[in-house]
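Only a single protein chain was left out; the remaining protein chains are all shown in position.
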Amino acid sequence: MRTTLGERLTDWSISGFMWGFRILIVLIVVLGTFFTLQSGKYTGEQWIDFIVFGISQGSIYALIALGYTMVYGILRMINFAHGEIFMSGAFSAYFLATWLNTVGFVDANPVLGLLIPILFAMLMSALIAMLVERVAYRPLRGAPRLVPLISAIGASFFLQYTFRGFFGPGVYAYPPIKALEGEWVIFGIGILRVQVIVAIAAALIMAILYIVVMRTKIGKAMRAVSEDKDTAALMGIDVNRIIVSTFAIGAAMAGAAGVLYALIYRQVNFFMGFTPGIKAFTSAVLGGIGNIPGAMLGGMVLGIFESVGPALFLDGLGIIRPYQLKDAIAYTMLVMILLFRPSGILGERLTSKKA
Amino acid sequence: MNKRLLALLSLLVLASMILAACGTPAATEEAPAPEEPVATEAPAEEEPAMFECTDALGCVEIAPDEPVHIAYWGVLSGADSSLGEDSKRGVEIAIDDMGGQFQGHDILLTTEDGLCTPEGGATAAQKLATDTSLVGLIGSACSDETVGGIAAITNAGLTTISPANTRPLLTDPNRGPDYAGYLRTAHSDAFQGKAVAEFAYNVLGVRKAATIHDGSAYAEALQQVFADEFTALGGEVVAQEAVAKDATDMRPVLTTVAAAEPEFVYFPVFVAAGGYIVNQIRDVAGLEDVKIAGSDGIFTADFLEAGGANTEGMYLSSPDFGAFPGGYPEFIEKHNAKYGGAPLSVFHAHAYDAANILFTALEEVAVVEADGTIYVPRQALRDAIYATQNFQGVTGSLSCSPSGDCGAPVIAIYEIMNSDPASWDPQNADNPNPKKIYP
Partner (left out) sequence: MKKENFIWNSIKIGLVAGAIGIFLCLVGMVEIFSKRDVVKDVISLGMFLLLATSVLAGFIASRRTSDLLEGNKAVSNLLAGTFAGLFTGIVLALFVLFSSQVNLRAVFLNVTPALLELLTFGQGTDGVWQILVFGTVAGLVGGAFLLLSPSIRKPIVNAVMVIIFMALFSSLFRVIMVNQSGGIEKAAKYLFSQTGLTANGGLIFFFGTILVSVLRSSQAGKVQNLVDKLPQKGKLSLRVASIILLAYVVIMLPNAAGPFIAQVVVIISLYILMGLGLNIEIGFAGLLDLGFVAFYAIGAYTVGLLTSYGEFGLQHVSFWVAVPIAVLVAMLFGGLLGVPVLGVRGDYLAIATLGFGEIVRLLAGSDFMAKYLGGPRGIIGIQKPCIGTLGEFVAVDVPRVCNGIELGKPQEIYFIAIASALLIAFFSYRLRESRLGRAWMAIREDEDVAEALGIKLVQAKLLAYMLGAAFAGLGGAIFATLVGSIFASSMQLIVSINVVALIIVGGMGSIPGVVVGAIALIGLPELLREVSEFRFLLYGAALVTVMIAKPEGLWPSQNIRRELHREEAAPIPSETTS
């Protein structure tokens, strides 16, 4: 193809600008890090603290992100109501846990006292997600891509304000669990127990999910459907049933995440699903949407960036009150990663057809 | 194509007929005095022999079978909805206490969501401003809503009493004519920040203080007032930090604060962030023994639950419950019976008082005819509210200043004696927790 000089010049200037942008972001990060480390404001122990916190936070993002990514893998749709599924899990667990706590069950059996609300939350979240799928998404199979997105946004509002109607706009305090209070000293560093438990629980749940997806029949069917719906249907797979189970499993993860979130933050509110939902969606994209290990990795990366970022990058640049800009750091990192890897960390390069 | 055209055409003909019928007289009427459309209108309505409306802002006429209409405006959806809902409940209880009636007329309460933003407040206010059946307003909840909406309300001849706005500027003597219709029963942040500063400097005897806010206008203003007052007293503010509203890990910011070596840390934030700060502050080297204080945003039992054992010995500023002339426990009883739970925020009692001030003023100025028709002169009502003196509300003895401050600015400092949420009872005479220690 023939191109004029002017066209080539604009091409060059645009790609030059793009590189400039990349270099600028990297420079900010590197310079900020350099100055922060040089100032020696934070000790090694504090850095480890940041990272541990980032991991426990990130594991919650990862759990929610799994639901986004699994649904995306199968339906190519952003399930915007997923954050509300997470919230509904936290709410169901709250009522059960409060009751268990008042009858003294939690103090007597700390493990069961923790496990039962989680299982209950997973169940309730799965039920609600199946209902949402049936009412708001199933009639839209085959509609243009953005139509289910809007329906999902509608479902998200509906769920949010249903819970506001049911339980009011107030903040509920999740009951304290004595077994989770205090710190454990590992290698001479004090780490909050609740953070360790949350990270471990999240890892266990993700491991179970991985086994389900990779080893069981239903997992195989799921992978087949996400590869190619038509062919899977020809192979005798009940595509609808697989889609529903995908929603249910993804929702169960989010429900569990809701409980873990409530354990750390000790607060439950009808609006609590919004921000973590967006962050988890970001994590899923960061890892490469549609990719299950990607979601886990994306969640961790985002959690750690958020925790470490303000102190590491901004403090050194002399930006005042950097902790206000925690989320801005997270999104900047996201943009940076997408600049270098436009399909996320573990995502494959997409053709336009799929994107 | 033609069918649609036809439908459109007939709709337009209809609409233009309506507009032609009503547009012209309204325009001529509004032209001379656009600020006070009621003034010229109301007198034309009634039989002059009975009642002559001479009020500068006009009168509201309430026919015998019509309700007395008041409105609440404030945030009722989104992340801040508990603030607005809390105040709304106070108004509803005040109406219940009137038996739902005023001079034999039902009281009708409508609500407008202000979304906690200036444009939400502006739209809500515009809607209220259009409604000539309104006698008075309670609201808004968020100060931003007032900034956006107050001009429309004042210019419509309405008067609003806010139970929850704490931004100092709103009742500043130089606040401008748009605020003529604005009063509040909530205390300005200026009082509270000042009380904390004096307490810290004079009673605790600290000289170096640090503050943390959460980016909300409330916390930002409060910590700034504190910082200014503290510096004026001769102290030094060594660090002013901020966190995001939904922040959870406070160690980094506390580490930064610790580096400045304060003796006193003031964080006038809300329950969530407050809980995290208290939970983590003792873990940070250099802050193990620092004195800590918060404000009324965390003056609830929920805060003890969220903050845990570290809250013991912490100072909180709040309206002085000891100065409440009584009636607050009864109010809470009614609240809990009606709504099945404890109040959602701190301004329910202020809303209750605001509504009662409105009703008292209404009683004073309303002209009741023999047939039950009520006339409410609007300027007189506004003046009557401004003239409120020594009103015995549940939040104190309230007197309104010419710049609209009705709140009884008796701020006390409390100390948390026990971190068990069940023991939270600032009213208890024998064993109060938290305990009032200043003034």
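In order of appearance the chains are A and B, and numbering begins at 1 in each one.
Here, a contact is a pair of C-beta atoms (placed from the backbone, for glycine too) under 8 Å apart; a residue touches a chain by one contact, two chains touch by 3 or more.
As the structure is a prediction and not an experimental result, all values here were calculated from the model.
Trainee: List the shown chains that the missing chain touches in the full complex.
Mentor: Its contacts among the visible chains are A, B.
Trainee: May I ask which residue of B:55, B:86 or B:113 touches the chain that does not appear here?
Mentor: Candidates B:55, B:86 or B:113; residue touching the omitted chain: B:113.
Trainee: Among A:151, A:269 or A:307, choose the residue that contacts the chain missing from this document, as touch is defined above.
Mentor: The one listed residue touching the chain not shown is A:151.
Trainee: Which one touches the absent chain: B:138, B:161, B:242 or B:394?
Mentor: In the full complex, the listed residue that touches the missing chain is B:242.
Trainee: Since one chain isn't shown, list which residues of chain A touch it in the complete complex.
Mentor: 1, 7, 10-11, 14, 17-18, 21-22, 72-73, 76, 78, 95, 135-136, 139-144, 146-151, 153-162, 164-168, 226-230, 278, 281-282, 285, 289-290, 319-322, 324-325, 327-328, 331-332, 334-335, 338-339, 342-344, 347-348, 350-355
Trainee: To test your reading of the contact rule: which positions on chain B touch the chain that is missing from view?
Mentor: That gives, for chain B, the contact residues 2-3, 5-6, 8-9, 12-13, 15-16, 18-23, 25-27, 29-30, 37, 41, 44-45, 63, 66-67, 69, 76-77, 108, 110-113, 116-119, 122-124, 126-127, 129-133, 144, 147-148, 151-152, 174, 215-217, 220-221, 242, 244, 338-341.
Everything that follows uses one rule, which is that only the chains that are shown with their structure count from here on.
Trainee: Report the inter-centroid distance (CA atoms only) between chain A and chain B in whole Å.
Mentor: Averaging C-alpha atoms per chain gives centres 37 Å apart.
Trainee: With touch defined as at the start, can you tell me which chain A residues reach chain B in the complex?
Mentor: 41-42, 46, 49-50, 53, 57, 161, 164, 168-171, 173, 176, 181, 190, 264-267, 271, 274-275, 307, 310-311, 315, 321, 323-327
Trainee: Show me the residue ranges of chain B that touch chain A in the complex, using the header's touch definition.
Mentor: Per the touch definition, chain B meets chain A at residues 76-79, 81-82, 85, 215, 240-244, 246-249, 251-253, 255-256, 259, 271-272, 275, 283, 302, 305-306, 308, 339, 341, 344.
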